[in-house]
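Just one protein chain is left out here, and the rest sit where they should.
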Amino acid sequence: MSLLNYISMMRFEVFALGIIVLLLLVKIFSEKLNTSFILGFINVALVGLLVAGFIGHPHGNIFGRMFLNDGTIMLEKQIITFATLLIFLQANFWLKKQENCLEFCLLLFSVLIGMYFLVSSGNFLMFYLGLEMATIPLAALAAFDFGRMRSAEGAGKMILSSAFSSAILLFGLSLIYGTTGSLDFNEVRDAYSSSALQLFTLAFVFVGFAFKISIVPFHLWTADVYEGSPVAVTSFLSVVSKGASLFIFMTVLYRVFPMAQETWVHILVLLSAITMTIGNLFAMRQTNIKRFLAFSSITQAGYILIGVAATSSLSMASVIYFILIYTFSNICAFTVVSIISDRNGKEDIDDYKGLYKTNPLLSIAMMLAVFSLAGIPPTAGFFGKLFLLTSGASSGLIALIIIASLNMIVSLYYYLKIVKAMFVDKNESPIEKISIDISAKTVLIICFVGILAVGFISFVFEYIHSLSFGL
Amino acid sequence: MSEIPMTYVLFVSFALFFIGAYGFLTRRNMITMLMAVELMLNAVNINFVAFNKYLFPEKGDGVFFTIFIITIAAAEAAVAIAIIINIYRKFKSIDSEDADTLKW
Amino acid sequence: MNLSFLILIPLLTLIGIMLVNGKTARVVAFVGSLLQLGLAIFLLFAYMHERGAGNVSSVLFEETHPWFSQWNINYHIGVDGISIAMILLTSVVLVGGVLVSWKMEYQSKEFFFLLVLLATGAFGFFISLDLFTQFFFFELAVVPKYLLISIWGSGKKEYAAMKLVLMLMGGSSLVLISILGVYYYSAVGGVGTFDLKKLGTIGFSHEIQMFLFPMMFVGFGVLSALFPFHTWAPDGHSSAPTAASMFLAGISMKLGGYGCLRVAMVLFPEAAHAYSPYIIILACIGILYGALVTVKQRDIKMMNAYSSVSHCGFVLLGMAMLTKTAIVGAVLQMVSHGVMTALFFAVIGMMYERTHTRMGDQMGGLLKVMPFIGTVFIIAGLTSLGLPGFSGFVAEMTVFVGSFQVQDLFHRSATIIATMSLVVTAVYILRAVGISLWGPIKNKEFELLPDATWNEKLASIILIASIILIGSMPFWISDLIAKTTETLFSAVIK
Partner (left out) sequence: MQNFSYISLVLIIPIVVFAITGLFGKKFSAFSGILGTVGMLVAACLSYFAAYQYFIVGGRADGVYPTIIAFKQTWLQFSPNLSIDIGIMLDPISVMMLVVVTTVSLMVHFYSIGYLHGEERYATYYAFLSLFSFSMLGLVVATNIFQMYMFWELVGVSSFLLIGYYFEKPSAVAAAKKAFIVTRFADLGFLAGILVLSFYSESLDFQTIIHRMMDYNSPIFHNANTASFMGLSALTWALCLIFIGGAGKSAMFPLHIWLPDAMEGPTPVSALIHAATMVVAGVFLVARLFPVYSQVPIALDVVAYVGIFSAFFAAIIACTQTDIKRVLAFSTMSQIGYMMFSLGVAGGYWGEKGLGYSASMFHLFTHAMFKALLFLGAGAVIHYVHSNEMGDMGGLRKKMPITNIVFFIACLAISGVPPLSGFFSKEEILTAAFNHNKIIYAVGILTACLTAFYMFRLYFMIFWNKSSVSHHEGEGHHGEAPFTMKLPLIILGLATIVVGFIPFGKYISADGSILESEFHLNLAIIAVAAGLLGITIATAFYMKPSEMPAKISASIGSIYNSIHQKFFIDEIYLFVTKKIIFNLVSAPAAWFDKNIVDGMMNFISVVTENTSDGIKSFQSGKIADYVLWFFAGVILISLLIVFAF
């Protein structure tokens, strides 16, 4: 295998690594940093990454099956890259004001590389490395807002709980290694015999994922970190980090533990029901919009688990499809939050009262976003959610679907509260008219198109389905 | 020389793991909590090495993994301590109970 | 006849409303709705022509395009007699609604946008033959109501809007569950199907029917104010702005009825038989209880809202009787009530706009001040209490005659109980007429109030014309519906 092949296989990783190196060099050699130049460069680089994904479809594995690549993984990476691009664009305005803009980019790309490796991993070692790489810099990012107490507190909670979670995960992995004699996904699968100890280890591994995806009761850090972090990091956490973890979660469950399917489907169903219910109940009472979106994203994770539990190729396609749609909707919402928060630091739902009067575009964007999250037609969220439920139905998870549908009513309630604040409520001093910078505007437009079009255009789903697999 | 049976080793590692977990749950000082995590990670390390040595000596997977864990644990500790210092600056305390402004 | 135009025109109208500025939106909405009405009428004639030419397939103008082929989801549309009646109703009410809101000042562009969006959902719902597509349109017609009510409404609008949307969403959740259940159980090796026509031929087992039917029926039933899930209706209708009330009571409630009838009963005929007594009981409670509660209302908008509960009970009663005539009556009642209640809400809105009160006893003597509006109110009232010559009579009598054909004491008592509401209806309608229109003028300020403007007149005339068209010449529409009923409900009809 030629070097070119290696690079082609690992194009995302290599590309991202190159950027990191470049940034470091810039950091070392330039006296005074030109932030807008760096931002422009990163924007272009991310677009380049995205484009790079479209050239050819490398299949195969390298490093002794440590690193895998196929269509699904490429797609997942592209979604991750795309989401990162959107988030970065959204954060441009904020980053311009930061002295340490470069560090932010460095950390972001480290996380990104971690995620690339994570979704590409074919071995638990690689998986672990990717996971930690995607977590530790993220904790640093969460603490990026030096000046704010909350940022530090959130980051502290994140790093400590993630350390704990990875310790538990590792313990599980060590037991897997002990019982199967390998860390390679395929070999583990072949050696897996569903003995009591192995099932026990499954629980430990499971929890490692559950932490990242913030499934109840492993979600408690989520809201605090979301609230404390800068908006850009929050959206990254809620979209990219969660998405990447879900991708690998599915891969691991489907590829490594098919023997224990019955066991983990039960657990997934149980946790899914708990997750959406608890997420909803907490989301109802939030007043901070970021915290609110944190719980909303927990609820969404609950819905996604339905698709994971359904274990068919259609359900996997639905999950990826949903994550794509969720990306659009959540980023749209966070973009609005960041635009407002960056200008005047207002993050309370009450501050949004009367927003439509002064900022119609932002309100409509927010409305579309929450409707999409709530699964209201004609937004794409409707299709995403319905496909998840349909996949659940096809696998006969009727009870779970009933719970999910009931939860959708509750979630509609609080999503409508946001809409109500913006469109209905009167406010003496609403947020004044905001001129939106061009990059954020681009994000909003892309999200508009995404939210409205991804659902109707069946091609997207067909494409995803052609790449997905199931049990 | 008779070998120490693997179960002995595993006993130590399991004990270490749960001691670490217990420490994490009961300590309020963040640095101590971090140390507790290190204990847990070391338990995992022992596991890996022991399994590698006793059960699958033909390949070095476990040992390699251990090395990576140690490395990453260091990185993790670095970031964690940085954050904890930051917390100390803001809260004038590294007691985990004090840093609870974000809740509900 | 390409049915997709029925969705396309509202969509283009929506785009048009988005593009133009402020005041022009109403013109666009009006033109769009008129085109739609024209199209609906054309569709009626095209349908009759096809039928006349001997086309006997159960639905006409079918069109199928695969949409999400992995799920077996198709964009499958087509119409039968029942849906044509509903489409006509929707387009008439839409024109009326747009006209009535002509003078809307506050954020009129958004208002018309949401109104037409609602209509789009309704049109799509009525022509879909694929459960997924149908559900899509069904939900599309729910959430805009929240905004319509909470932004432009009156009274405790926010509470009402939230309650309405959540309850309707609850209904639609049940529908969703049952649709997914259908999908699951229809899968014979591989993926299931959403196609109504195909599902109709599958024949679910008894247990499955017994499990899914109540969910689907109650789910749709919430929308058509099935007791005890009707409480969204009074608050929602009364708080909504005029056009939205018209749409809510006129169309949305019919979405529910149509769903119960066209989907639930067609798919689960056995369960429909098994559950019909319970539905009859609930419908009767709804009819009589709704009417009795209406009597107590001071607020005339509230009155009409509760009376809608009562009237929609006839829809449920008719379909649960499971005779051909009664089912035809149920559909007729949907159409009739749709137009009637739209007219009623329109005229109540006109009165409210002028007097700024919805309390009947604060009005008084309005007939003298505004003869046109007063007359329209009386006509609407007389339609509501089932006067021959107006549509309500035709529908109610068909339900009664149909219901009475079931030869046992239970069904007959139910019919007789239902007929009692006719008297109660007369009581509250006349009471409303008596206190608000007749009698001496209570408030001196009212003496100077203007009568209807051209747009209000036009809206009233269009709606009244439809009422009279159905009421004095019911044969065409009853024929239209009866033929479809025969083929569609052959498995259900006793």
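As written, the chains take the letters A, B and C, and residue 1 is the first residue of each chain.
Note that in this section a residue touches a chain if its C-beta (ideal position, glycine included) is under 8 Å from a C-beta of that chain, and two chains touch if they have at least 3 such contacts.
Just so you know, these numbers come straight off a predicted model, no measurement behind them.
Asker: Checking the contacts here: which visible chains does the omitted one touch?
Answerer: A, B, C
Asker: Specify the residue from the set C:22, C:66, C:203 or C:228 that touches the hidden chain.
Answerer: C:228
Asker: Touching the hidden chain in the complete assembly: which of C:13, C:415, C:460 or C:484 does that?
Answerer: Here the residue in touch with the unshown chain is C:415.
Asker: Touching the hidden chain in the complete assembly: which of A:161, A:272 or A:341 does that?
Answerer: Residue touching the absent chain, from the options given: A:161.
Asker: Can you work out which residue in A:129, A:223 or A:305 touches the chain that's missing from view?
Answerer: Residue touching the chain left out of view: A:223.
Asker: For the chain left out of this view, which of B:10, B:43, B:69 or B:99 touches it?
Answerer: Result: among the candidates, B:99 touches the missing chain.
Asker: At which residues does subunit C meet the chain that is not included here?
Answerer: 163, 166-167, 227-228, 230-232, 234-235, 289, 292-293, 295-297, 324-325, 328, 365, 367-368, 382, 385-389, 393-394, 397-398, 400-402, 404-405, 407, 409, 415-416, 419-420, 422-423, 426-427, 430-431, 434, 437-441, 473-475, 478-479, 482
Asker: Counting contacts across the full complex, list the positions on subunit A that touch the omitted chain.
Answerer: Where subunit A meets the chain not shown: residues 156-157, 160-161, 164-165, 168, 196, 199-200, 202-204, 206-207, 210-211, 217-218, 220-221, 223-224, 262-263, 266-267, 270, 278, 281-282, 284-285, 410, 413.
Asker: Considering the entire assembly, which residues of subunit B contact the chain that has been omitted?
Answerer: Touch with the absent chain occurs at residues 21, 24-26, 28, 33, 96-97, 99-104.
We take it that only the chains that are shown with their structure count from here on.
Asker: Among line, ring, star, complete and other, which best matches the way these chains touch?
Answerer: line
Asker: Quick one: which pair of chains has the most contacts?
Answerer: Ranked by C-beta contact count, first place goes to A-B.
Asker: Measuring centre to centre with CA averages, how many angstrom lie between subunit B and subunit C?
Answerer: 65
Asker: For subunit A and subunit B, let me know how many angstrom lie between their CA-based centres, rounded off.
Answerer: Those two chain centres are 27 Å apart.
Asker: On a C-alpha centroid basis, what's the spacing between subunit A and subunit C, in Å?
Answerer: The mean C-alpha positions of subunit A and subunit C differ by 42 Å.
Asker: Going by the contact rule already set, what residues in subunit B reach two or more other chains?
Answerer: In subunit B, nothing touches at least two other chains.
Asker: If I count partner chains per residue in subunit C, which residues reach a count of at least 2?
Answerer: Not one residue of subunit C touches more than one other chain, so the list is empty.
Asker: Which positions of subunit B touch subunit A when the two form their complex?
Answerer: Residues 17, 20-21, 24, 30, 33-34, 37, 40-41, 43-44, 47-48, 50-52, 55-56, 61-62, 64-65, 68-69, 72, 75-76, 79-80, 82-84, 86-87, 89-91, 96, 99-104 of subunit B touch subunit A in their complex.
Asker: Provide the residue numbers of subunit A that touch subunit C in the complex, in ascending order.
Answerer: Those residues of subunit A that touch subunit C are 314, 317, 371, 376-378, 382, 386-387, 389-390, 392-394, 396, 398, 401-402, 405-406, 408-409, 412-413, 416, 419-420, 423-424, 458, 461-462, 465.
Asker: Quick check: in the complex, which residue numbers of subunit C touch subunit A?
Answerer: Per the stated touch rule, the residues are 66-71, 121, 132, 135-137, 139-140, 142-143, 146-147, 150-151, 158, 162, 165-166, 169-170, 173-174, 176-177, 180-181, 183-184, 187, 191-192.
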